[in-house]
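Starting off with a structure, shown below.
One protein chain is absent from this view; the other protein chains keep their places.
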Amino acid sequence: MKLLYFAWVRQKVGRGEEILAPPANVRTVADLAHHLRLRGNGYAEAFSDMTRLRAAVNQRHATLDAAIGADDEIAFFPPVTGG
Amino acid sequence: MKLLYFAWVRQKVGRGEEILAPPANVRTVADLAHHLRLRGNGYAEAFSDMTRLRAAVNQRHATLDAAIGADDEIAFFPPVTGG
Amino acid sequence: MGTHIRVQAEDFEIADETAALAETGAGAIVTFTGRVRGQDGVSALVVEHYPGMTEREIARIAAEAEGRWPLLGITVIHRVGRLNAGEQIVLVAAAAAHRKSAFEACEFLMDYLKSEAPFWKQEERAGALVWVEAKPADDAALRRWR
Partner (left out) sequence: MGTHIRVQAEDFEIADETAALAETGAGAIVTFTGRVRGQDGVSALVVEHYPGMTEREIARIAAEAEGRWPLLGITVIHRVGRLNAGEQIVLVAAAAAHRKSAFEACEFLMDYLKSEAPFWKQEERAGALVWVEAKPADDAALRRWR
């Protein structure tokens, strides 16, 4: 599973991307966020309030209950501010 | 009184402008149109159907009942089609 | 706020006009460019106007837009004379701090320009000139702003 972080999420976790093999009970975006939050430090801070975060699965906007698998690309970021 | 004609009104009356000293009973745009219509020929044709015409008094859009005087500039034209 | 109004035979450069508007510090610039459509066998348009009244009407329309939206600049350029298919006819540009004002003002200006500024167009088809009829849709477009 490839993880990507953007904007202040990237700054808090201290990296822009990483490869992760999460435990089998991580089945949704919300499960993954919870799993990452338990790492503590910057992750705990970045994932402390999920209402401030958005996610994408394989480069499409996704909700917290979206299913994810080992081959997916999952991104976490704040609400977008382009344009 | 200065009269101006534009688009097909100009073509029908055969001129773009003229100076006119209308009779005293010409007090409104409608009076003037009626007066011009009585000239016959191209004028009769141009002013036969006032629903197809628009008017301006001193370079402002005006209705048929707008008052006019000897020093005014009156224009007749079809609905505009710019842009 | 600066309003620039020009009625001219010459063509215009959209880049020059938007660069001038950008100097107001605007965050949002919306432009409308009208061109002679080469469809339906139209080879050219011939545009005439009422000199003096045209500029006054456009200034009035621009002042009304300025009263409705917090604008930083307005540019209206309308060409007259013979314009071949593909040529530019009209440019309306509105600059504002934020996009909503710029979009609304630009569309408002175009709707008013279409229905109130004294221009008249003839279409040339196979060498013959025919006056363009005013469209009921243009009056309908105007009513939304009232």
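Of note:
In this document, chain identifiers A, B and C correspond to the written order of the chains, with residue numbering beginning at 1 in each.
Basically, contacts are C-beta pairs under 8 Å (C-beta built on N, C-alpha and C of every residue); 3 or more make two chains touch, one makes a residue touch a chain.
Every value quoted in this text rests on a predicted model; they were computed, and no experiment measured them.
Considering the entire complex, the omitted chain makes contact with A, C.
Although one chain is hidden here, its contacts on subunit C can still be listed: residues 13-15, 18, 22, 25-39, 86, 97, 99-100, 102-103, 106-107, 110, 141.
Hidden from this view is one chain, which touches subunit A at 4, 6-8, 56, 59-61, 75, 77-83.
Just so we're on the same page, only the chains that are shown with their structure count from here on.
With centres defined as mean CA coordinates, subunit B is found 72 Å away from subunit A. One simple way to say how far apart two chains are is to compare their mean CA positions; for subunit B and subunit C this gives 26 Å. Annotation for subunit B: no residues touch 2 or more other chains.
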